[in-house]
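Some chains have been omitted; the remaining ones sit where they do in the full complex.
Chain IDs A and B follow the sequence of writing; residue 1 opens each chain.
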Amino acid sequence: MDMKAVLKASEGPGVTRRCVPVPDPGPEEVLVRVKASAVCGTDLHIAQWNTWAQGAGIRLPLVMGHEFCGEVVGVWSRVRALGVGDYVAGETHLPCGACYQCRNGLQHICKNLKLFGIHRDGCFAEYATIPELCAYRLPATIPPRVAAMLEPLGTSLRAVLELNVGGSSVVVVGCGPIGLFAVASAKAMGASRVIGLDVRDERLVLAKRAGCDIVLDPRQPATADRILDATGGVGVDAIVEASGSAVALESAFQYLRKGGRCALVGLPSDPVRLNLGPDVVFKEATIIGIHGREMFRTWTRMLELLTCGLLVVEPVITHEMPLEQAEEALALLEAGKGGKVILVP
Amino acid sequence: MDMKAVLKASEGPGVTRRCVPVPDPGPEEVLVRVKASAVCGTDLHIAQWNTWAQGAGIRLPLVMGHEFCGEVVGVWSRVRALGVGDYVAGETHLPCGACYQCRNGLQHICKNLKLFGIHRDGCFAEYATIPELCAYRLPATIPPRVAAMLEPLGTSLRAVLELNVGGSSVVVVGCGPIGLFAVASAKAMGASRVIGLDVRDERLVLAKRAGCDIVLDPRQPATADRILDATGGVGVDAIVEASGSAVALESAFQYLRKGGRCALVGLPSDPVRLNLGPDVVFKEATIIGIHGREMFRTWTRMLELLTCGLLVVEPVITHEMPLEQAEEALALLEAGKGGKVILVP
């Protein structure tokens, strides 16, 4: 049986729409009929075939896409807990199960991590296969357009969980989807004030909608002073860095309070110059790298927060389109337009 | 100069309204004109002169009351950070500053702890003196009737902070004021589901108003089963025990999930029989005793949560009356009526 899919078929820029065979799952895998996918910056890098993509260990052709939800339509011999008809979302991180990290409760940063949609075929298609271990069962109350975004939402929520933001002030640097999810997560977890920074007006509008109390364009003079003023001169308790911008990071410590915490989620493309003496040592700042969700502690709390209505992420979705328009979706990302784009097969 | 005050003047039941001299503050103390006080169960114990009160080291006559806010009207020689006109609330725990706990960041459980309104004159009066260290400055936006309750509210918030409730389910056992504050705090901090238990219908109504998703009378059969059902058979992540009831505690572990946490705030009058093997060891439960607020980490986060509007405690106040009606206020407590009672001098 064949299915529609969006592929990275060859080196160089561009993607290909093509019919390919519905994949065969392995013995510990499930076959999922995709209900919705979401588009991520990584997908754009692969489409552009940039330096990162060229070195990422991708074998072509590749069915693109890694954020999705769907219905289990096939379970193979050793699948134990899932059954046909289950509604699931996919965890991108595919752990090996045997390394130090996997044996010590850190499988989400497995040493031999494989990534769904990068190291094996992904979800920009009508069907996808995924190890049972990486399919997370959902209640029917989560709509597919939200369920398709649980993977990136989980990354942001994880950052917020590590920052312990209840009753605290938080700056979110960069209000793309990851930053917007961090804003929503921080509000859900009791952050008293959330300040969003971005250089695009359109994103600041989204940031307000996602829950920011204050939004600022960091190119305006005295941004750090305005943040300090908003915190009585103390500085903010916590920062979520979701821009990957070296400039943003280098100035973030100006408005972090002494003893504050900063979670790094964004990926700077180049080395970042930090004044570690004044910014980290004297300030006793803590910097925490975040690479995805804990399996599955973060998912558990995310589903609780979504189900009870405290975590509201619909405002982050700005576009929903058929899978056939994947190129258009990628063009929106390339132009820095909008929030999250959903693709429906 | 004289002032109105409510005193415990002699042994045996009852309180006395009398004019007494406005107190003279010591060199590290401030004189506060009381704007509002709140009535606590401890005040009732002192009024009743029960066994606990008889052994609590109280010297009579005593100006009663320990929960209050007001305006600083006098500062003495060594007062450094406060000034006349400051709006403050009082911390009941008066630490010695020299013991192991005071030197190790635990002054709220100072080994030689003195209690305002118990070991020295309190706030059921027009004026009160308090060490500068124990006067917490407030923004003008907190109304006095709320500011008068920050001390007990801080105890409940502290319990909730220790339980790390964001995205978690919580049972609050006992929906008197401490329990109601725990309900409001849990919702503010992102608890996904809050279940309130009490044997009085009136309090369950208040519990709903304070933010409970579910309220239950624990005397109904199958209460534990209903809580288990509400959590998919897993049990709740956390419990705030605010009833002091031995029966309530002994049954609480039935609905706590394996690996769950329980904060004890209520004071059982008698020893409690616990099945530590199945309830704590096999379940890997954690039990945490809570005796007040951290000085002043808890206060800082409490003010943040109140100021931003996430923490809403007005519904807990059911009565506000002039100081002259203190006996009526105590009678309400004795009858188990209502939520928090505010006294205005």
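Methods note: contacts are C-beta pairs under 8 Å (C-beta built on N, C-alpha and C of every residue); 3 or more make two chains touch, one makes a residue touch a chain.
The shown structure was predicted, so the numbers you read here are calculated from the model rather than taken from an experiment.
Peer 1: All chains are the same sequence, and 2 are placed; what is the full number of copies?
Peer 2: 4
One rule holds for everything that comes next: only the chains that are shown with their structure count from here on.
Peer 1: Just give me the whole-number Å value for how far the CA centre of chain A lies from that of chain B.
Peer 2: From the centre of chain A to the centre of chain B is 41 Å.
Peer 1: With touch defined as at the start, can you tell me which chain B residues reach chain A in the complex?
Peer 2: Per the touch definition, chain B meets chain A at residues 157, 161, 166-169, 188-190, 192-193, 213, 300-302, 304-305, 307-308, 310.
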